[in-house]
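As you look at this complex, bear in mind that one protein chain is not there, while each of the others sits in place.
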Amino acid sequence: MIRQHLAILQVMLPMLCAPLCVFARRPVIAWLIATAATLFALAGSFILFAQALNAGVISYHLGGWAPPWGIEFRLDAANSFVLIIVSLVGAVCMIYGRDSIPREIKSSDQPLFYTMMMLCFSGMLGVTSTGDAFNLFVFLEIFSLSSYVLVAMGAGSDRRALTAAFTYLLLGTIGATFFVIGLGFIYVLTGTLNMADIAVRIAGMSGSGTLHVGFAFIIVGIGLKLAIFPLHLWLPNAYTHAPSVVTALLAGTSTKVALYALLRMLYTVFSPDLPFEALILHYLFLPLGLTAVFVASIIALFQSDVKRLLAWSSIAQSGYFLLGVSFANIGGLTATLVHMFNHAIMKSSLFLAVGCVVYRTGSCSVASFRGLGQKMPWTMSAFVIGGLSMIGVPATVGFVSKWYLVLAALERGWWPVAFAIVAGSLLALFYFGRVIEAAYLQPSPENSAVTEAPVSMLAPLWALTISCLALGINSELTVSTARAAAEALLAPHAGLPAHMGP
Amino acid sequence: MVNAFTSSIGHFNYWASVLLMTSGIYIVLSRGNLIKKIIGLNLFQVSVFMLFISMGKVTGGTAPILTGRHEIFSNPLPHVLILTAIVVGVATTAIGLALVVRIKYAYGTIEEDEILALDLAREQMDARAQ
Amino acid sequence: MMNGLTPELALALTLLLPGIGAVLIGAADRFSVLRDAISLLAATALSTMVLALLLNHLAGGSAQIQLTPLVQGLPIFLLTEPIGLVFATLASVLWVVITVYSIGYMRKNDEPRQTRFYICFAIAMACTMGVAFAGNLITLFLFYELLTLSTYPLVVHYETDAARHAGRVYLGVLLSTSILFLLPAIIWTWSLTGTLDFVKGGMLTGKIEGPQAALLFALYLFGTGKAALMPFHRWLPAAMAAPTPVSAFLHAVAVVKAGVFTLLKVGVYIFGTSFLSAMNVGEWMMWVSAFSLIAATIVALRKDDLKLRLAYSTIAQLAYVTLGVSLASVMGMVGGIVQLVAHAFGKITLFMCAGAIYLASGKTKISDMRGLGRVMPFTFGAFLLASLSIIGVPPTGGAWSKWFLMIGAAESGHLVMIGVWILASLLSIAYLIPLAARGFFLPLTGQEDRPQPQGQEVSLIGKPGLQEAPLWCVAPACLTAALSVLIYFAGPAIAGFVLPALRP
Partner (left out) sequence: MKHHLILLMAAKLMIPPILLFALYVQFHGDYGPGGGFQAGVIFASAFILYGLVFGLDELRRVAPLSAVTKLMAAGWGLYIGVGYAGVATGGMFLDYGRLSSDPIAGQHTGIFLVELGVGMAVASTMLAIYQCFAAHQSRELTDDEW
């Protein structure tokens, strides 16, 4: 029976655990509840993915109301793939949080912190699972609102977390509202909110001005959440000042979920054949993606705070996503999805490693990394592997991403873009080089009694690092999965009930 | 010409929304006071709510309560959606205000430029300490 | 083969043995004698394995291993083939030599971080074996990159500002070129042909032509930054900041050899000589290589620091191979392979001698080395022999490589390149021979006024009799010097061994 309802349960179990955490008297109980929920979601997402691959689209009707009238959770290979990403990073971060969170959050706040974590988590899962555009907005807001709070929770150690959260709130809300405006136009045009149904109904309307306006609003709205290059302003501060676990969770998942929403809108709801969309892809996403890769990487070079450096690197990476999308072929889409998964793994592991450093040294400036190569060998070697992966050294997942992105660019015949992709990843060499050099080749400050981070933090960190290596050496799994997901995205009408077909 | 005029007047609800929307965005971007920013944000959101609700109105329609006396109902779905969106908006405002209160405590001001100046001073202090 | 030792197992062991060695070296951190013994043991075991594989190949056998796919459809693939075997044999034998030398050098100099040093050596060796036995381009690329990374700690061994700077240049140039040029070239090849396996006679025929083919070729040549083609040669002089055994290792055993080896593999198995010559792909690159060759030689002439002079000499010698590949003739390729071997023996000797001189006298400047040959006759004798080999005077190994290269030039009709080689050889006489000549024929002068070199034993200079470096350092140098002469007699055999792989 659980199997049958898994599509909803794995979103709603964390949602139920959120209020339960409020009742927990001791923080550790809240932690247990939260961790159990994430682990359940992780197992569930694997089962769902297998189900979606084997049996096709899973459609779950909330309250028994059939779509397009009722809300539908609609899982195909694409979103169950994203579910795996989200729940994997979520589970790892929760396990990691057992020692890290008490260090950064007051114990009286901890149950509420876990509540927010659960809300954020289930919001992300909901965005990914739902097949209803308005429901997507609601889950997007659940996840965004809770992440504003989570970012602000970093105020315990640095008051700048508050302003960071405030900016995030302003821009995030504007983004969400843009999304709703766009949705309004689409609703006026089609009279439906079910995404698959919208796709069927707008098929012949490519000349409609309303459609164009709605499309533009939706793309800008999601772009704000995704931190597409000129809309990224909230991201560096939010990532820098949030608690370590939150940063790792957000870096690994929030932009991925927004990217998923973008892909869903681009490929399922609006079909990529629409001429205006091709226009946007080529003349907007391509230059923006390239600019993001270079500008953000160059800014990252000059950061003295490692978390901020990684945040800028995330913006650069979202440029890669855009590039992959702008290729508008199955290769590019596969590359984007592969990179989405790989980036989630490596960026989370990097942020977790930085979290270990913060745990021991209380700071994450490049200077505080001096000499850590000897003092925290496990943490720093994980950091090095993550960095190498970002650079794209073979046998790491980053290499696999680069490979497929370049391949897709070559398939399109876009030479300069292929070179720009590798050149951009090269910039990562320089900004990671600085940190790694400080860690290994500079003496640690005198009388520093830094020791290795506790095992409970190293274990999840290394779980990610090892998967970073393992999936880099054998990418069969990720790539075939991503390809299946890409195909699912490009086949919007698959598995629709007869009354909703084109 | 006349046609264009009537069609724009006919969509006056859109014009009203657009006016509110742009005012809201303008306030968010131009005001340095955080509370005013929140007010602008609210204005912006409310304009969207109004847009939705006015779209759901059917001329001559009434509330969709099944009494058997009326034939034409306004479309209730936008109202339902906006009810949800309003809740989201309230939550956003609450969190925003809570943040402003905390900022006031932490910085002693809610003017953006003063906060930035304080942050900058602190960063310079940190840089010198290293 | 031997009972129980299948060729596949031997092939796997070539990668595993250095790896296991690295782990054991790490475990024996506290016991320096045990640690050094393990290093030596691993090196010996590895060369035994490679020799076993070589014998197996000579007996007509072959071995291959396929592992997981790195990206879809491209497995990690190891395979024994003649060029790879030549390189593997060379590298593994020289590893033994360089290990012996390192033990002497590091102990005498009382270097810090010796355990890390040996671990990195072993890992780099495993990567070199991976490069040598790579059965497809992506496997080669994988181990090529890992080799860069595993030698980085060696370059920054001293952890001083100079070493850090050297490390930045080293990693910066090598990773930049490989990611910026080599990786796109590989992906391009893959998207053209759908395979990256090394195929006899190449696989690009009919897939690409004209300027595009030339561009692809240039990408490969510049992308292989380890081959130090100008203007991407800066890392080689920079890496001289490392201890001398590291320099010898980089120049003769692993890194630069892996670079030119990659070029040879690409030339032979990806492009194929017939395709290269038919498309006239290498024309442009030939001139770049010729420039690199002459320019590096001239720079070498002007360097007073012995190690720097040797570094530029290496750049010039590597350009021989690049030139050989761009000539697109079978004999040019053969010349490149023989040059790989001959240069390895010659250059390792030169570096070991440079280290020995430094150990014994503390001198690094050539102008200071007058008369040293009289107190260090073995070192300087070895240096002289190796110099002759590098110049290409018979009967040394270098003679054969020049011979084959010139035949290659004649075969492909680029007679002007013969002139380039002759010029370069003449110039190399000018930068190599004076050192030995000064050492032997000029008197030891001026050292009464000179302050004693720091950290050296006072007894060495200004007293009669031999003042050689420790036996552990001198003996390997003499051995390789002797070998670089012996290679002369093996030259045709090597050529005959690899020719079947080259002729389509």
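Residue numbering begins at 1 within each chain, and the chains themselves are lettered A, B and C in the order written.
Note that a residue touches a chain if its C-beta (ideal position, glycine included) is under 8 Å from a C-beta of that chain, and two chains touch if they have at least 3 such contacts.
Remember, it's a predicted structure, so these values are computed and weren't measured experimentally.
Note that the undisplayed chain, when the full complex is considered, contacts A, B.
Across the entire complex, the residue among A:I8, A:I29, A:A216 or A:I298 in touch with the chain not shown is A:I8.
What chain A contributes to its contact with the hidden chain is residues 1, 5, 8-9, 12, 15-16, 18-20, 22-23, 60-64, 115. Touching residues on chain B toward the chain that is not drawn are 63, 65, 83, 87, 94, 97-98, 101, 104-105.
Please note the rule applied: only the chains that are shown with their structure count from here on.
In terms of inter-chain touching, the protein chains here are arranged end to end in an open line. Centre-to-centre separation of chain B and chain C, using mean CA positions: 68 Å. Chain A and chain C, compared by their mean Cα positions, are separated by 45 Å. Put simply, chain A touches chain C in their complex at residues 388, 391-395, 399-400, 402-404, 406-407, 410-411, 418-419, 422-423, 425-426, 429-430, 433, 437, 441, 472-476, 479-480.
Residues 68-72, 76, 138, 141-142, 145-146, 149, 156, 159, 163-164, 167-168, 171-172, 175-176, 179-180, 183-184, 187-188, 190-191 of chain C touch chain A in their complex.
Taken in their complex, chain A has these residues touching chain B: 134, 137-138, 141, 145, 148-149, 152, 155, 159-160, 162-163, 165-166, 169-170, 173-174, 176-177, 180-181, 184, 187-188, 193, 304, 365, 367.
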